[in-house]
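A single protein chain has been omitted; all remaining protein chains appear in their positions.
Note that the chains are named A and B in the order they appear, and that numbering of residues resets to 1 at the start of each chain.
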Amino acid sequence: MDGGSLVSELLIERLNYCIYVILLLIGLWAMLAKRNLVKKLIGMSIFQTAIILFYVSIAVKKDATIPIYLAEHDPHGSHAQESADQNTTGNQESSQGPVALQPETVKGYANPLPHVLMLTAIVVGVATLGLALALTQRIYQGYGTIEEDELLDKLDRADERASVSPLIREKRNEQRREANQRARARAAGGLVAKGKQKAQPKRTSPRSSVDEEKPEPKK
Amino acid sequence: MGLEIFNTFILLLLVVAAVTSLWVKDLLVSAVVFGVYSFLMCLLWAEMGAVDVAFTEATVGAGISTVVLVATVFHLRRKSND
Partner (left out) sequence: MKLFSLIPVLAIGALLLWAGQDFPKWGDLASPASKSSVSSHFIAKTGVDTEVPNMVTAVLADYRGFDTMFETVVVFIAGTAVIAILRGSSIGRPRRKDHEVEAEPDLIVTNTVRLIVPVIQIFAFYVLAHGHVSPGGGFQGGVLMGASFILIALSWDLEKAMARFPIERCLFVAAMGIVLYGGIGLLSMLLGGEFLDYAELEKIFPVSRGMARYYAILGVEIGVGFTVASIMFVLYANLASEGRLKEGL
């Protein structure tokens, strides 16, 4: 099969299937590439409806009616009533109730099975959409954003703070204790030049660590 | 023939609605355009003979899911970065 006939086959005879594939790809792309969580969920719904559309379209039969019995096949319709009346007047055929349809009439009705499958899928789809939106609201409450990149940044920063802080806190407490001791010694008046030299580098270090840490939450 | 033209027209509109609802930066607009998408889908299914599915989509997809999306966007930031 050469390229031209392939394209014409797809675009002219099976345009519907092409559009389903395009819708599916739009949904898939949105789920992968969009950073906003609500956009991702809309993409998920588009993906879902594309699949439902495909299922419904394979249930279509040419020149077929909807999957509800016409009046002449309806078990409780006027026709059934008539045949019941005929029964009482002594007609031998159709002795009781409705009859199974012939294969010829079966062709006149659309296929009900995909409709049933998709009907429940839609309702379950909205329930899961609601659940996902609840999770989105919770994320927004916790982090103040629903953009994925900002969210990852915030998570990274929170991780950093959580992993670094116990060490720094311990060191700082130690240094503060030492500084207090020195200050007390100084206040007592027993200040010697030797101790001053020793204390100098130590005193700068707590300050610098505090300075390093201070701007971090503001980032 | 008329039905086929109708079918093709709705299908193209569907693609437009799907792209628009993902394109716009305002999430409220996005939610409402998604409701439009659902109604177009419902129209297409009714045309295909799936009346029950169309009815469900009209009530659930276009009704409840749009309302739920709008209710969520109300509590979030309306603007989206992409």
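Throughout what follows, contacts are C-beta pairs under 8 Å (C-beta built on N, C-alpha and C of every residue); 3 or more make two chains touch, one makes a residue touch a chain.
What you are looking at is a predicted structure, and each value in this text was computed from that prediction instead of being measured.
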item: Chain not shown, touching residues in subunit A; value: 1, 6, 9-10, 13-14, 16-18, 21-22, 24-25, 28-29, 32-33, 57-64, 66-69, 73-77, 97-103, 106-107, 109, 111-117, 119-120, 123-124, 126-128, 130-131, 133-135, 137-138, 141
item: Touch list for subunit B against the chain that is not drawn; value: 51-52, 54-56, 59-60, 63-64, 67-68, 71-72, 74-75
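Please note the rule applied: only the chains that are shown with their structure count from here on.
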item: Distance between the centres, which are taken as Cα means, of subunit B and subunit A, whole angstrom; value: 17
item: Residue ranges of subunit B in contact with subunit A within the complex; value: 7-8, 11-12, 14-15, 18-19, 21-22, 27, 30-31, 34, 37-38, 41, 44-45, 48-53, 56-57, 60-61, 64-65, 68-69, 72-73, 75-77, 80-82
item: Subunit A residues touching subunit B - in the complex, by the definition given at the top; value: 15-16, 19, 22-23, 26-27, 30, 34-36, 38-39, 41-43, 45-46, 49, 52-53, 56-57, 59-60, 64-68, 110, 114-115, 118-119, 122-123, 125-126, 129-130, 133, 136-137, 140, 145-147, 149
